[in-house]
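Have a look at the structure below before the remarks.
The complex appears here without one of its protein chains, the remainder shown in place.
So that you can tell them apart, the chains are marked A, B and C in the order they are listed, and the count of residues begins at 1 in each.
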Amino acid sequence: MIRAGIIGGTGYTGIELIRLLVMHPEIDLAVVTSRRYKGEKVSKVYPHLFPFIELEYEDVDTKEIAKRSDIVFVAVPHGTAMDYVPGLMAQGVTVIDLSADYRLKKAEYERVYKRKHKDKEEREAVYGLTELHPEVAEADLVANPGCYPTGAILAVAPLVKAGLVSQVVFDSKSGISGAGTEPSETSHFPNLAENIIPYKITEHRHVAEMRNELGVKVSFTPHVIPSIRGILTTAHVFLAEEKKREELEAIYKLFYAGKRFVRLREGTPSLSFVRGTNFCDIGISVEADSDRVVVVSAIDNLVKGGSGQAIQNMNVMFGLEEEAGLWFPGLVP
Amino acid sequence: MIRAGIIGGTGYTGIELIRLLVMHPEIDLAVVTSRRYKGEKVSKVYPHLFPFIELEYEDVDTKEIAKRSDIVFVAVPHGTAMDYVPGLMAQGVTVIDLSADYRLKKAEYERVYKRKHKDKEEREAVYGLTELHPEVAEADLVANPGCYPTGAILAVAPLVKAGLVSQVVFDSKSGISGAGTEPSETSHFPNLAENIIPYKITEHRHVAEMRNELGVKVSFTPHVIPSIRGILTTAHVFLAEEKKREELEAIYKLFYAGKRFVRLREGTPSLSFVRGTNFCDIGISVEADSDRVVVVSAIDNLVKGGSGQAIQNMNVMFGLEEEAGLWFPGLVP
Amino acid sequence: MIRAGIIGGTGYTGIELIRLLVMHPEIDLAVVTSRRYKGEKVSKVYPHLFPFIELEYEDVDTKEIAKRSDIVFVAVPHGTAMDYVPGLMAQGVTVIDLSADYRLKKAEYERVYKRKHKDKEEREAVYGLTELHPEVAEADLVANPGCYPTGAILAVAPLVKAGLVSQVVFDSKSGISGAGTEPSETSHFPNLAENIIPYKITEHRHVAEMRNELGVKVSFTPHVIPSIRGILTTAHVFLAEEKKREELEAIYKLFYAGKRFVRLREGTPSLSFVRGTNFCDIGISVEADSDRVVVVSAIDNLVKGGSGQAIQNMNVMFGLEEEAGLWFPGLVP
Partner (left out) sequence: MIRAGIIGGTGYTGIELIRLLVMHPEIDLAVVTSRRYKGEKVSKVYPHLFPFIELEYEDVDTKEIAKRSDIVFVAVPHGTAMDYVPGLMAQGVTVIDLSADYRLKKAEYERVYKRKHKDKEEREAVYGLTELHPEVAEADLVANPGCYPTGAILAVAPLVKAGLVSQVVFDSKSGISGAGTEPSETSHFPNLAENIIPYKITEHRHVAEMRNELGVKVSFTPHVIPSIRGILTTAHVFLAEEKKREELEAIYKLFYAGKRFVRLREGTPSLSFVRGTNFCDIGISVEADSDRVVVVSAIDNLVKGGSGQAIQNMNVMFGLEEEAGLWFPGLVP
């Protein structure tokens, strides 16, 4: 059994890791931290996890965690992960960081996130979009992608890699769980219900990841919708030349051959079909007499857009079956 | 024109008063207070009110307010209203208090709300359930009823007053706006969506108002539902003797004759039909071969259950048409 | 008093006309038709309208309706309106058609809607986007705009008319009431809740209206969201040259000067702020170092996107105050 630790076990990313890892056939969940709840039973703070986890939350002690873990998931806010990653790496433990701290080169990180990177080294983290980065298998530090970039990049990567794309406008709609467990004006039910709220309309930082991976002209605007989970990304793709739907589908099928978590859909993708799962559903629509193609992708932001992809990366890193612990259908209805 | 002031103009009760008063044909809204936002335009803090109100929020100064108002609505939290009411009354201004501070006799208030009442006098506030208390017309202080008691009492008053009731169980379901503007664990969208949450299951303080008004054995349990507005109350009424539906309907029709805000429904009441309005819709179901009758009432918690009823009381107090400013259909769908 | 008739009084557009017209100070609602419910009281079929309307639904008889009406609102499905409009016009009555039947020239209509236009004449209907078409004042037939075009065109018209725009991608999100009163797979609660569904992704017919009015390169993709009312349109606008936010705001302010239903917002528009109202809220975001500007508009699809705008047009046509019957704040929360 592989021993796993989680730093930051009370956010949505943390409890989703727990939900998935307690069912994982090859994993022994050994330690979960929380400063706020240390000493309390995890299943008391989050009753849906009873009786699947016996552990109590512990304070963060990277040395101690590294000793008891073969792999550590760092599920703390952006800017805090870099406090722990160096210490963990120094102990020789494998790390998957779910924050943004290692997704970009340090200089780019500092420019985009407008803060000093506290890690003294420039670490070679692999960007953990598993389908596109097989080198995850060799990594000892994986930077798990942002939720929006996961759905956006998977939606258009086949077309971009084929050199067909001149410009993309990503218009994304996310369930509010992406904003975390902390109550806020936006997550206040009377404000979000019967509404849809665009935010960081021209300045969301996730666009940096998209541009890095895609290398074409990318625009991005996110919205939150009155749903708990899921991200639907509508990618308005402008092609260098018009293509038929069949040609495009062939490109996608070839590109994603053997990638079992990407499902090409004939119909329209839907948040329902991926609810609770690690799938990314993709559908293609071609506009008649136009250079526009619309690719829609649907993911569960907390699974494929977060904790599930992290476990998928772990599976690849440890030579397990890529689907281990992640192979189940969505919750419909 | 009657000059109105609002103390506490940023909560849901306050902004609902504004929404209604700016459209009221006989009212000049003269002053609105907020400690937090003093000096800011009301319509900047609450953009839906633009351009219907020119006022800026002011700090609370009861003397100043009393000077510029013929009537003052006190829309501050329980326990705070009693800080302002004595000063306002001393200035001779008419007051409608939307908090719980004057709904019960002082001794009962202190027992139920577990705090000392700060008013030095035992004031003769009229309990402003308008349909049941015509003496509102003569009052200079009205204690506006709680949202739950409004729907619950109206549902069963005709049967109780007819001496038919041996026991009532009120099971109420409220939109989350009843919990206020402040984000909380309960109002956090991921917690409330796809859920229904009972709270204060055997100990909600509103039961005191119900018992006072009804004088029979009353049980009460509230829940919040994933909706913004509305309270649906399911009153399980146990009768001293079985009655036919027609007999019961006749009792209701007689009791509510001329009460235009109470609508007896043949079908099932629904939050939709009363959305945004001052109506209380009521429907009666009789169980076959049983002493149980179920009366369902639906109100908008912020209108008939709060600010609308306050304005209805004002209309009665000032000799206006009872429906003035409140006579419009609900927002369906 | 102006006498109004409604052909098609059971759809959402029809009952929204009723909701607004019964409160309109200059209107006497004289006749409402429904084949299905003829002979039944309107307020029995739609209880929220009790007791605001005494009428019973009548069968459609254009001669009879024209005799009893000064203006007729045609609120029947696309393809059916053209059955009634010629007869009404022949009687000399003023008509506002809320369907798509008269929004496009006949040839274009037949191409876009893929059906034969049944009207024998090419009528000179004025496209009733009131803010952009003052010639509504002289019209005897107004083609009320589609819900999506209303929000989309208002969002970008100032920039387009200033010659600044090279391309627009409209990504619209609509409440499900736009799909009508008839239950369907899409409107089935378990399918739509916790979801967002794109549809007619590259082929929605409303794009024809947008292109007609704007005359620039336009792409359009609609989605339905788990909300009842409202359309939020995210307009990704690509400019011929970069502009500062202040310059753009100045353009909008000038363009919409005196247009009281268009509200330029400093913050982000929201469906909540316009709920139940005839407002169109607009907000502008400029992307740094980019040719992209994002303009977000929010309307209530049934009011400004339908029945409200129809009444606004009627007001203009009859020389009433443009805001008559439409001047009230939104339902927040």
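The working rule: a contact is a pair of C-beta atoms (placed from the backbone, for glycine too) under 8 Å apart; a residue touches a chain by one contact, two chains touch by 3 or more.
Note that the coordinates shown come from a computational prediction; the quantities given were computed from them, not determined experimentally.
Chemist: Looking beyond the chains shown, say which of C:E194, C:D281, C:D300 or C:E322 touches the absent one.
Modeler: Reading the full complex, the residue touching the unseen chain is C:E194.
Chemist: Of A:L49, A:I251 or A:A324, which residue touches the hidden chain?
Modeler: A:L49
Chemist: Per the definition of touch given earlier, which of C:E138, C:E185, C:E241 or C:D289 contacts the omitted chain?
Modeler: That would be C:E185, which touches the missing chain.
Chemist: In the full complex, which bits of chain B touch the chain not displayed? Write them out.
Modeler: Counting only chain B, the missing chain is touched by 169, 171, 173, 175, 190-191, 193-199, 201-203, 219, 221, 223, 225-230, 232, 234, 236, 268, 270-272, 275, 285-288, 290, 292-294, 296, 333.
Chemist: Which residues does chain C use to touch the chain missing from this display?
Modeler: Missing-chain contacts on chain C: residues 12, 176-177, 181, 183-185, 187-190, 192-194, 226-228.
Chemist: Just the residue numbers, please: which parts of chain A touch the chain that's not shown?
Modeler: Interface residues of chain A facing the absent chain: 12, 15, 19, 22-23, 46-52, 177, 193-194, 228-229, 260, 263, 265, 267, 270, 272-277, 281, 302, 328-333.
Everything that follows uses one rule, which is that only the chains that are shown with their structure count from here on.
Chemist: Of the chains shown, whose Cα centre falls closest to the middle of all protein Cα atoms?
Modeler: Per-chain C-alpha centroids compared to the overall one single out C.
Chemist: Using mean CA coordinates as chain centres, what's the chain A-chain C distance in Å?
Modeler: That gives a centre separation of 39 Å.
Chemist: Averaging over Cα atoms per chain, report the distance between chain A and chain B in Å.
Modeler: One centre to the other, that is 46 Å.
Chemist: Report the inter-chain centroid distance for chain B and chain C in whole angstrom, where each centroid is the mean of the CA atoms.
Modeler: Centres of chain B and chain C (C-alpha means) sit 35 Å apart.
Chemist: Any chance you could list the residues of chain A touching two or more other chains?
Modeler: 175, 190, 193-194, 226-228
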